[in-house]
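Take this structure first; my questions come after.
Just one protein chain is left out here, and the rest sit where they should.
Moving on to subunit A:
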Amino acid sequence: MIEFDDVVKTFPDGTTAVDHLNLTIPDGAITVLVGPSGCGKTTSLRMINRMIDPTSGTIRIDGKPVGDTDPAELRRGIGYVIQAAGLFPHRTVVDNVATVPVLAGTSRKKAREQARELLDRVGLAPHLADRYPVQLSGGQQQRVGVARALAADPPVMLMDEPFSAVDPVVRDGLQQEFLRLQGELGKTIVMVTHDIDEAIKLGDHVAVFAEGGRLEQFCPPDQLLADPGNDFVSGFVGRDRGYRGLSFSSAEHLPVEPADTVVEGLRLALDGDGRALGWDGDGSTGGRLPTEGTFTASDTMRRVTDLAILSPAGAAVRVDASGRVDGLVRHAVVAEHLRTRQLERLRSHGRSTAGAEG
């Protein structure tokens, strides 16, 4: 657990980077600090490993103030990943990854062995281990950066815009893999980004900062989309937050109609195994029309809504785990389901607001 207790950081030129920050970052989860530039998110991150010391206030890791530990010792126990990886250009990939264990006194030979295992873990081919960073692609370098941060197996990892220097396609792959890795490792991760989409995609909790170093809202991403705390947050989260919020809503309780229902004059054609082949009409629509994909009960409402919009029948096709069609959902049903849910949420939100004030 990382606690910010009334932390203020004022720089010598008089600007306040962080303004009375109180924040408790939970263990074993990804907490994303997000906000426009100059909002103090990076300063806050760097105060955790004492790259910057606060003007006043205390930061504690597991109850112990970070100011009580020697900075170098403290930093060896906290993984650190920066934008564009920040690898040492003069060291091979394996020696980059072995950096912290060697600093902490592990023999070079042993540290290299462990480093090679870690490279495998972050999805890098073994033959890349003896190359120099300049010989790797941006995405590969970023993986090495993550491996280097993990090398001493620190419980806490700090990541400063880790995925912003790679192109969008590579970024998406790295993010997926990062989530998979975190699923295995369960580290306490604090990440800084200016990209609200990345924050919502990766964060278990999102802290939204405004200019001047004020924390505006700290909550899970679905709540951020559904209930932005004020105008700044709703403006920052963006216009299509309703649609994006569907990513956090499960399609599990969505009512389905039988697969043989005729929708808008179209009927779903199935093969011998019960898999969807396409929509058949009465002849006036031409040949068989595509379904554009299927969903399962564990998919998100975003996926269902998307499929319903794309479908020539205006209905999304649900399949079971083995891929057999087990029902249809028309977009009118999706819309009604979403409306009911939003109504419930607003009612409960109204109650919780009254409760908080009362």
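Throughout what follows, a residue touches a chain if its C-beta (ideal position, glycine included) is under 8 Å from a C-beta of that chain, and two chains touch if they have at least 3 such contacts; residues count from 1.
Everything that follows uses one rule, which is that contacts and distances are computed from a predicted model.
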**Report entry** Undisplayed chain, where the name is taken from the UniProt record, one of "Electron transfer flavoprotein subunit beta", "NADH-quinone oxidoreductase subunit J", "Acyl-CoA dehydrogenase" or "ABC transporter permease subunit"
**Finding:** "ABC transporter permease subunit"
Report summary line: By the document's definition of touch, the residue of A:Q135, A:Q176, A:S250 or A:S348 touching the omitted chain is A:Q135
Query raised in the report: Who touches the missing chain here, A:D13, A:E73, A:D240 or A:D273?
Result: A:E73
Query raised in the report: Quick one: which of A:V8, A:I82, A:V170 or A:A269 touches the chain that's been left out?
Result: A:I82
Requested in this report: Sort through A:V18, A:V32 or A:V100 and give me the one touching the missing partner chain.
Outcome: A:V100
Query raised in the report: Hey, which subunit A residues sit against the chain that's not shown?
Result: 49, 51, 72-76, 80, 82-84, 86-91, 99-100, 103-104, 131-132, 134-135, 148, 158
